[in-house]
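Complex shown without one protein chain; remaining protein chains in place.
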Amino acid sequence: MNRSPYISNAPSVSNIMFKVLLALIPGIVVYAWLFGGGILITLVIATATALLTEALMLRLRRRPVQPFLTDYSAIITAWLLALAIPPLAPWWLIVIGVAFAIIIAKQLYGGLGYNPFNPAMIGYAVLLISFPLLMTKWPAALSIAQTKLSFIEQFNFIFSHTLPAGVTMDAVTSATPLDYLKTQLKLNQSMDSIQAASLFGVVGGKGTEYITLAYLAGGLFLWQQKIITWHLPVAFLGTIAAIASLFWLVDSSQFSSPLIHLFSGASLLAAFFIITDPVSGPTTPKGKLYFAAGIGVITYLIRVYGGYPDGVAFAVIFMNICVPLIDTYTQPRVFGHKE
Amino acid sequence: MLTALYIMLGLALVLGAVLGFAALKFKVEGDPLIARIDAILPQTQCAQCGYPGCKPYATAIANGEADINQCPPGGDEGVHALADLMGMEYKPLNEEHGETKPKAVAFIEEDVCIGCTLCIQACPVDAILGAAKHMHTIVASECTGCELCIPPCPVDCITMEPIEETPENWKWKYPAIPIKPVMKL
Partner (left out) sequence: MEVSSHTNQAGNETIMNAIIDISGLVKKSKAIFNLHGGVHPPGNKAQSTQLPIGELPLPEKLVLPLRQHIGNIPKITVSINQHVLKGQLLAEAEGTVSAAIHAPTSGTIIAIEDAVIPHPSGLPDQCITIKPDGKDTWIERKTQDWRKGNLNDLVASIRLSGIVGLGGATFPTQIKLRGNGKSEVHTLVINAAECEPYITCDDMLMRERSEQLVLGIQVAQRLIGAQNVVVGVEDNKPEAIAAIQTATANTNIEVKVIPTLYPSGDARRLVHLVLGQEVPHDKRSTQVGIQVFNVATVLALYRYFEFGEPSLSRIVSMTGNVNRPQNFEVLFGTPLMHLVKAVGDAKDDTSHYIMGGPMMGFDLPSEEVPITKAANCIIAASPTLFEPATPAMPCIRCARCADACPVSLQPQELYWFAKADNFEKAQDYKLFDCIECGACSYVCPSAIPLVQYYRYAKSEVIALDKAQEAADIARERNDFRLARLEREKQERAAKHAARAQGAKAAQAAKAAGSQEGQTVTDKQAAITAAIERAKAQKAADGAVPKNTTATSTATKAEIKTIDTRRAAATKDANKLTADTDKQAKIQAAIARAKAQKAAALKAKKG
């Protein structure tokens, strides 16, 4: 019966996870505004899949269903994956991705608190490897697309993969800035001419840069709420900025500016929402710095030298493997002990 | 083709050197095996394992003559520790050798004791005091609870008294969330 302390001042797990979802809302709103309501459809499918598979697995594992469904952690996985894949991908793509993330990457390892890898990133990696074509077919922002799809048209495209009569695939899709950079550099185009393309905006991709700014705002909210510490985002973004600046200063015709790296791809989403997953990340302050810096380095290397336009998912998964090692070697000095 | 071969060869050499160096540098200078096994055994000297004491049993384990699951006082934890040390698979305690009981100490009913010294001869740790034709008594703090003094006693005056829980030896229990955490006293 002795259970001191008798008092507590902690937000519940649900509370923390709910705030993370809340912090994603600005990004989603901007996303929907720029790319159309299709993303909302994907989010709904992802959420439903996550809750269903989570409940199913909890039932199979004979664990209480209600407390774990209401901790919102499955929904975070679903949303992160939904935001990471192309928004007009067929409905079954997100279903497969989320189901894999929840069943294999989370529940089979023991559910909340026990997954060694970030489930959303595992789901993303599986989709990227299995369906590379679908995963790189991004719709153009409505402002630069030749044909603007309405919500109903997006809905039809997601569920039946049919476009309105007379609209070609090329008319609605566009390369992502990082993808475009990579292919054009291979074609020996100069950096200036590449960046003059219409899909580039002020600091990143046209349109997408506003989404990343919204993620930044959400991230700052999480930091203000003390749900995340500064270590991970600062170390991650700092590392990317530092390496990108170095390469860019050495040869700005071959390497894009640090701003492009920070505001394109999944950089800001990762900085505040993906690498901050506490379960699969390190716990020591120093360890967080190493972990995030490692992700930054690997992400940059994959972007510049790897086969994929963005590398956050693989970088996160790789660094997840290193977490026990990082934690072991970054133990802080205990009071009254020497280093 | 040749390059690959060279790389593999070089790697093998380098890694071999590292391993060899590590083996020398981090060599574990341990006690001889028997002493390490003996350190795990509870030293009850009760002979329940079939050997006349803990050390003989340790020797038998080291020689591969005895199994690791013959020590009831050592309990499950003891078997786990032995399995760990010997690099063997854990197996549950062999019931032929008895079952693990809560620790107890022998108690001599002093009115009944006739002073025959048979129990003194049986005690493996000399924890019984007394002389011929004089009442004997047990030094409770030294008693291992092996029960070896019970059978020789001709008047059955020795009993095993379980050690009582007091505020002194009380332990905090494994945390369990109570189902009804609030109860009126």
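Per-chain residue numbering starts at 1, and chain names A and B are given in the order in which the chains are listed.
The rule we apply is simple: contacts are C-beta pairs under 8 Å (C-beta built on N, C-alpha and C of every residue); 3 or more make two chains touch, one makes a residue touch a chain.
Not measured: the values here are computed from a predicted model.
S.K.: Check the options A:Y114, A:F151, A:W230 or A:Y329 and report the residue that touches the missing chain.
M.R.: Of all options in A:Y114, A:F151, A:W230 or A:Y329, contact with the hidden chain holds for A:Y114.
S.K.: Pick out the residues on chain A that sit against the missing chain.
M.R.: Residues 1-13, 15-16, 67, 71, 73, 110-114, 229, 278-279, 281, 283-286, 327, 331-338 of chain A touch the chain that is not shown.
S.K.: At which residues does chain B meet the chain that is not included here?
M.R.: Against the missing chain, chain B presents residues 38, 41-45, 47-48, 50-56, 98, 109, 111-112, 114-116, 124-127, 133, 142, 144, 147-148, 150-151, 154-159, 165-175, 177-178, 181-185.
We adopt the following convention: only the chains that are shown with their structure count from here on.
S.K.: Averaged over CA atoms, how far is the centre of chain A from the centre of chain B? Could you give it in whole Å?
M.R.: Each chain reduced to its C-alpha mean, chain A and chain B end up 54 Å apart.
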